[in-house]
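Working notes, beginning with the structure itself.
A single protein chain has been removed from this complex, and every other one stays in its place.
Labels for the chains are A and B, by order of writing; each one numbers its residues from 1.
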Amino acid sequence: MFTFLLRRVALIVPTFIGVTVLAFALIRLIPGDPVENLSGERGMDPERRLRLLHEFGLDKPLPVQYGEYLGHVLQGDLGTSLTTHEPVLTEFLTLFPATIELAFFAMIFAVGIGLPAGILAALKRNTVADYAVMGVSLTGYSMPIFWWALLLILFFSVQLGWTPVSGRIAVQFDIPTATGFMLIDALRSGDPGAFKSAVSHLILPSIALGTIPLAVIARMTRSSMLEVLREDYVRTARAKGLPHWQVVLVHALRNALIPVITVIGLQVGLLLSGAILTETIFSWPGVGNWLIHGVQSRDYPVVQGGILLIATIVILVNLIVDLLYGVINPRIRHA
Amino acid sequence: MPEAAASAVSDTPAVAGPLREFWQSYAQNRGAIIGVTLVLLLIALALGADFVAPHPPNEQYREFTLTPPMWDEGGSSRFVLGTDPVGRDMLSRLIHGTRLSLVIGFISVAISLVIGVTLGLVAGYFRGLTETVIMRLMDVMLALPSLLLAIAVVAILGPGLANAMYAIAIVLLPHYVRLTRAAVIAEAGKEYVASSKIAGAGTWRLMFNTILPNCTAPLIVQATLGFSSAILDAAALGFLGLGAQPPTPEWGSMLASALEFIQRAPWVVTYPGLAILVTVLAFNLMGDGLRDALDPKLKR
Partner (left out) sequence: MPLLDIEGLTVEFGTEAAPFVAVDRVDLGIEAGEIVGVVGESGSGKSVTALALMGLIDFPGRVTARRMAFAGRDLLQLSERERRALVGKDIAMIFQDPLASLNPCFTVAFQLMETLRVHGNERERGSSKLRRARALELLQQVEIPDAGARLNAYPHQLSGGMAQRVMIAMAIACNPKLLIADEPSTALDVTVQAQILALLTNLQKDRGMALLLITHDLAVVAETAQRVVVMYAGQQVETGPVPGLFEAPRHPYTQALLAALPEHNLERARLTAIAGMVPGQHNRPSGCLLSPRCAYATPRCRAEQPMLEGDAARRVRCFFPLDASGHPTRGWRPDSVPALG
């Protein structure tokens, strides 16, 4: 187990270095002057340009520049936003809880519905229930989520008036930020109205963001479950006289979950990129929204830092998923 | 002679055999049939856009802005699906958008396929350092969520339809590289490769003529599914203002430019999205069907 862990952790180092190279190259590949790109100023006088060139270290050879960049990154220095003049890392960390909150509830929605739906489809194979689950999940899988989000708003917010259109909480609630997680902060404020408002703001974005992962999880659960239900040990469990639900939920599901967990982990990357679209539509103040604003306003330090941070998070989550895979699969744990 | 007749009968399917067998297997899947029908319909629509569309896509009928679809109150049969905020016919723009989306899908997948297969062949055939460098690079690309990677590329190249296509081609790349490399490594160990080597076939000839045809099936499946993700990502980029720019009748950007009218005129938002959904669904259905039919290992 320990060597498995060590080997897996060692494997992410080259990937992380690759991502830093990509982020480093980003600024250099953008057409135009890197100094102007990094400072956000246009048409500066040559003297100031030279000074900035030196300040950014752009007068040194590329490998040295990269070394310095990597050094800064490892110390947590990702540059300063051109629009707000705040450190990129600080901005990211301020906004990231909002994205986590959204992604977390999207995942709960996706797993909470996708997993039982997949199990149901497998148990009721080739019935109407199976076709319904598979049809819906293929549609969900093909869904342009920015459009899906708009449909949800049109129906639930505009037509029915059940949920708010955008933001994280209604404006009348002035909640002090402690954790950055609106639900927790609202709960701590002791105002039940605030908590209710925060929950209602979360519902539609979570559904919109969770739809594609839901579809993927349902499909994966179904096929994995179908495979496992044919196994000999399921027959053994039934020959023991176990109730049907125990055969399915203990013996079959435990094994079927192994590939499903992997797929769920892979959805985290998808959630983060989906968050870019969902946050834009629901004006959700998270890192996706921030990154898109960065791209649109040519705030290159934000784009560079944002991509690096999100990629790092995806790498780390994939690592955790792999380790978890070892925990739930005894054959790997004891290898 | 019954024997002669039997051999005469069995000769013909021997030629059409694999194709017919494939089609029989494919046609068993109802979803796959729906998928391929829709795809053919969309291709026909794209090819005949100039004749099918009732209006030019960018013609602005200023006195008819935001006309509802013909079955709604105030709609007219002149604009079947209504008009957009500047009075352009929705239906015509959607039809021309089909052409655009399929072209985007085709070009991105084609670029990605050519580069990806080449890189995969090189990595799988030469192994060693070449392979390590190529595959590590692909790992890095896979570590980034696809839309994020596309956004990063567009951030470098600048917004626009062509750049969006390049970005999507880059995003799709790792899948083809990995597939080809794995297939090459699996095939390279087999007898027929060794025998063509002995027969004196050159390296490139060997790769393209001998090894590649044996890993086309998974590539075809991946390419079909690549179409759907290309169209989806292109629409997302268009929606974010990073892809096709107005007045291009691209579905994603059509949707984005009409956002503020969503309450007053929902059709300007619903139809482009529906068009994206149907197209992506069609390619996904077709891709799933192809995978089931082409890859017996996955069949149950």
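Here, a contact is a pair of C-beta atoms (placed from the backbone, for glycine too) under 8 Å apart; a residue touches a chain by one contact, two chains touch by 3 or more.
Since we're looking at a predicted model, the values are computed, not measured.
Seen in the complete assembly, the chain not on display touches A. Considering A:T179, A:T236 or A:S283, the position touching the chain not shown turns out to be A:T236 (whole complex). Between the chain not shown and the residues A:G57, A:P192 or A:P330, the one that touches is A:P330. Listed here are the subunit A residues that touch the chain not shown: 231-233, 235-243, 251, 254-255, 258, 328-331, 334.
By definition in this document, only the chains that are shown with their structure count from here on.
Chain centres here are Cα averages; for subunit A and subunit B they lie 25 Å apart. Listing the residues of subunit A that touch subunit B in their complex gives 14-15, 18-19, 21-22, 26, 29-31, 138-139, 141-144, 146-148, 150-151, 153-154, 158, 226, 269-270, 272-274, 276-277, 280, 291-292, 295-296, 300, 303, 307, 310-311, 314-315, 318. Residues 31, 136-137, 139-140, 143-148, 151-152, 154-156, 158, 228, 232, 235-236, 239-242, 252, 255, 259, 262-263, 266, 269-270, 272-274, 276-277, 280-281, 284-285, 288, 300 of subunit B touch subunit A in their complex.
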